[in-house]
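Pasting a structure here, questions to come.
A single protein chain has been omitted; all remaining protein chains appear in their positions.
Here the chain labels run A and B in written order, and each chain numbers its own residues starting at 1.
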Amino acid sequence: MKKKIPLALVFIAGVSGLVAAFVPHPLVKAGDEIMRNDVLRIIQSFAFILALSSLVSVHTSKIRTRRHKWPYSIVLLASFLITSVIGLGGGVSGRGILPTQIGNFNFNIQTIYQNVIIALSTSMFALLAFYMASASYRAFRIRSFEATLLLSAAFIVMLGVLPIGDAISHHLPAFAQWILDVPNAAGQRGIAFGIALGGLATALKIVLGIERSWLGGGGA
Amino acid sequence: MKIFETLTRIDRRIIFLALGGLIIFSLLFPRFLKVRVFPPVAKLYEAVDKIPPDKALILDISYGPQYQAECEPMAYTVLRHAYKNRTKVLALSLYAEYLGLAKKVLDDVTAEYNRNARSRDDSLIYGRDYVFLGWQPPPIIPILGMGESIAGVYQIDYYGNQTDTLPLMKHIKNYNNVSILVALGGGTGSEKWWAQFAQRKFGLRVGAGCSAVLGADYYPYYQAGQFTGMMVGVKGAAEYEELASSRAKITAERVASERMLSLTYAHLIMIAFIVIGNISYFVTRRKK
Partner (left out) sequence: MNFDPWIWIGALLSLAIFSFLYKENPVYYVAEHIYIGVINGYLVTFYWHNILVPILFKRLFSGMYLLIIPAFIGCLYFTRFIPRLSWLVRIPIALFMGYYTGLFIPVTIQADIIKQIQATLLTTQNFKMWNAGALGIVWSVILFVGVICTISYFYFSREHKGALRVTSRIGIVFIMLGFGASFGYTVMSRVTLLIGKLQFLMGDWLGIIK
């Protein structure tokens, strides 16, 4: 029962998603809209709450048991708590029950987003440029014909898409664009076919209950 | 010979310094470089330029801070282009965490336009000329649901207004009233979902603005006609800025175009790193 009920539900839900794509009957469309707009949206919100409770639980446990790097968990929980209070109390546009301005100093959720989240996120990903340069220098070796092809295409695209490509040769930008339009599109399309067919097979296996790894361990 | 051995063991922090230093140098001594426009961007520009007065543009701003440098210039330029033609705009984001970026673009471009307006009719009024629908999870729901009813999916907009009470929404009901959707998904892959769901089922025209990371992957979709046009990375944004400047006579700051010089230097140093790395490797390997 612990596996039969979920498998039956995945089949019913899968078929309802599939049928809605082909049957234009108003009853089917209405049911599909209720499923999408109400049921699944609410369920997904609870999934987020679960993820949040897991995060809080992991870090409080880390603090309680004084595990490696536990002081940082205090920082995490404190910043989470402060931002949540400001967001829940202050509202999306800063006009909630909690005041989010002292004099000229504004601290509503949008201000925090613009100045903290964006700053941190952009910095983290900007680090990738440095690591890419370092990895290219140390690891990118032309040890085979295929690697040479890859590198040649990379150099042509890197130079051709920029104004310097035009300065090197008037034909280089057009050649770079041709590489993107023809051989690149062919290669990517072939790979995409493989992914699509593989994904289709897996989707059918999940809906039909053949693929059961999502059930996890435990339970009869 | 010793120099090549030293080069193979160079500290990576020197590489970091070289890259960072070169980009800082290029920013201190900027130079404007004109870009050549290619068909993917030109087609997108034409599609946005020719939106009929009774139809709207949907702008999906779903790029995150990690793709802001590439996709934000796209958002600014497309929105400026739409506003210049007084096209009705519906903006949304498929992810809650990127709503702040969407709001920033809308606020900035609207304020910029309204600074030059001489009357209320000239100005862009929220609810009449543009609407910020906000966010509804999960991403597939608005993509599919808006084909039937936009107000049905976004019952309240970002600011908490009932969407069906807004003047613009009295005329824009679903995709039949939308000329084209420009999806700026950054690296999220949401452009593909618009093509797979909205374009396939409802025939909605979709233009893509993606991070260069996904650019090469999207060429099959562009080539198959699933994307009406495509901007790839900051270069795509610069091409659109070039068209907006030369054809629509938009004179605003061209952020993407200004980055071309720094990008050129960075690419040259990356190529140099790879070449030097390979030369050092082969020379030292031959010696052994």
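As a working rule, contacts are C-beta pairs under 8 Å (C-beta built on N, C-alpha and C of every residue); 3 or more make two chains touch, one makes a residue touch a chain.
All of these numbers come straight from a predicted model, not from anything done at the bench.
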{"item": "Hidden partner chain, touching residue among A:I82, A:A139 or A:I210", "value": "A:I82"}
{"item": "Contact partner of the left-out chain, one of A:T60, A:Q101 or A:S152", "value": "A:S152"}
{"item": "Residues in chain B touching the chain absent from view", "value": "13, 16, 19-20, 23-24, 27-28, 30, 39, 66-70, 96-97, 99-100, 134-138, 140, 155-156, 187, 195-197, 199-200, 211-213, 215-217, 220, 223-226, 232-235, 259, 262-263, 266-267, 270"}
{"item": "Hidden partner interface residues of chain A, rising order", "value": "2-3, 5-7, 9-18, 20-22, 35-36, 38-50, 52-53, 55, 69, 72-73, 75-84, 86-88, 91-92, 105, 109, 111-130, 132, 136, 146-147, 149-158, 161, 178-197, 199-200, 203-204, 206-207, 214-216, 218-219"}
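In the analysis below, only the chains that are shown with their structure count from here on.
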{"item": "Chain A and chain B: spacing of chain centres that average the CA atoms, whole Å", "value": "17"}
{"item": "Of chain A, residues touching chain B in the complex", "value": "21, 29, 33, 36-37, 40-41, 44-45, 92-93, 110, 113-114, 117-118, 121-122, 124-125, 129-130, 132-134, 136-138, 140-142, 151, 155, 158-159, 161-164, 166, 173, 177, 180-181, 184-185, 188-189, 192"}
{"item": "Parts of chain B lying in touch with chain A, wherever the complex brings them together", "value": "10, 12, 15-16, 19-20, 33-36, 38, 64-66, 68-69, 97, 100-101, 103-104, 136-138, 140-141, 144-145, 148, 152-153, 158-160, 201, 215-217, 219-220, 223, 235, 260, 263-264, 266-271, 273-274, 276-278, 281"}
